[in-house]
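Here the complex is missing one protein chain, while the rest keep their positions.
Letters are used for the chains, namely A, B, C and D, taken in the order the chains are written, and counting of residues starts over at 1 for each.
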Amino acid sequence: MIIGKIIGNVVSTVKDPKYNGYKLLVVQEMNCFGEFEKNFYISADLIGVGIDEVVMLVNGAAARTSVETNGIGFDSVITAKIETIIFEDKVIKL
Amino acid sequence: MIIGKIIGNVVSTVKDPKYNGYKLLVVQEMNCFGEFEKNFYISADLIGVGIDEVVMLVNGAAARTSVETNGIGFDSVITAKIETIIFEDKVIKL
Amino acid sequence: MIIGKIIGNVVSTVKDPKYNGYKLLVVQEMNCFGEFEKNFYISADLIGVGIDEVVMLVNGAAARTSVETNGIGFDSVITAKIETIIFEDKVIKL
Amino acid sequence: MIIGKIIGNVVSTVKDPKYNGYKLLVVQEMNCFGEFEKNFYISADLIGVGIDEVVMLVNGAAARTSVETNGIGFDSVITAKIETIIFEDKVIKL
Partner (left out) sequence: MIIGKIIGNVVSTVKDPKYNGYKLLVVQEMNCFGEFEKNFYISADLIGVGIDEVVMLVNGAAARTSVETNGIGFDSVITAKIETIIFEDKVIKL
């Protein structure tokens, strides 16, 4: 899985009706030290998060297995909020 | 998922018969600020869109889960039209 | 999906017996304007094509869903021959 | 599959409830000679490993097939501890 920060919301009225009720968020990838990478993902929120929160993304077909998305065509979902990463010599709060 | 703009149509007469009835569109990737990236995708239209519209793509095996494509061999499908992206400090109309 | 031109044939005698009867072709990727990219794929022919033809590839696990390959371990299959791409301001014959 | 070294632990309290009981580890990719690459993965531990151990990762939707994860939304899991790689002309202990 990868880490990213939520930086925006996508507005779409014409879409697969199975998407109704899911927030589509813009997530910018971060490395494990909390620094931004240049990749962006549109990812479906499964846990209730918002702007500026750091989250974990499941990408690819594995996204379909997550809690509520079985049978819905998402290739990227947000499945956890990341609070802290503990390294051997430091702790990073996100 | 990723964002892209529709820039062309693919014409194919010899093909998997399951593809009949689906438009195959050329989509150029965009970043979340509406700027073009250099990647191109041939993607199946599931929602009824056309040239110059900005759309969301589902790529990979997750594409098969989308509304109408269960059992059809697509690795990229168009599942939403993107109208606006809302950031903390600006709104981008696409 | 992506576009490519068939440039070669792979000969293999020791292989998964489920592959018997399928041609394994070397495909060089093209961009949507018909220019070569540097990626190569070994892809299974599902529609009956040959050297120098321009085709569409389905890659990844979605390849398994295509017409004849359900249950066969291919991660790249050829599912359509591409004849023409129509852009707003030009038509490219491939 | 790829090789990596475990360099950290991820702490998350708000998450998909199916994740309960799984350690989420930060893994830095290595090449097959034991040298670090620059990619990082958040990967679920299926075998009981810890900081500084060298492991094998299964990525993508194949991660769901592994021992205990059927039906859980992981796109990266740790399925083996790597002790040694044997080349024709040398042996590398990891």
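The rule we apply is simple: a contact is a pair of C-beta atoms (placed from the backbone, for glycine too) under 8 Å apart; a residue touches a chain by one contact, two chains touch by 3 or more.
The structure presented is a predicted model; accordingly, all values stated were derived computationally and were not measured.
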Chain not shown: contacting residue from D:V14, D:I51 or D:I85: D:I85
Touch residues of chain D, complete complex, unshown partner: 1-3, 31-32, 46-49, 56, 58-67, 69, 77, 79-88
Touch residues of chain C, complete complex, unshown partner: 7-19, 24, 26, 40-43, 51-52, 60-61, 63-64, 71-76
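Heads up, the rule we're going with is that only the chains that are shown with their structure count from here on.
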Copies chain A and chain D touch via same or different residues, half shared test: different
For chain B placed onto chain D, the superposition rotation in degrees, Cα atoms, nearest 5: 145
Where chain B touches two or more other chains, by residue: 60-61, 63-64
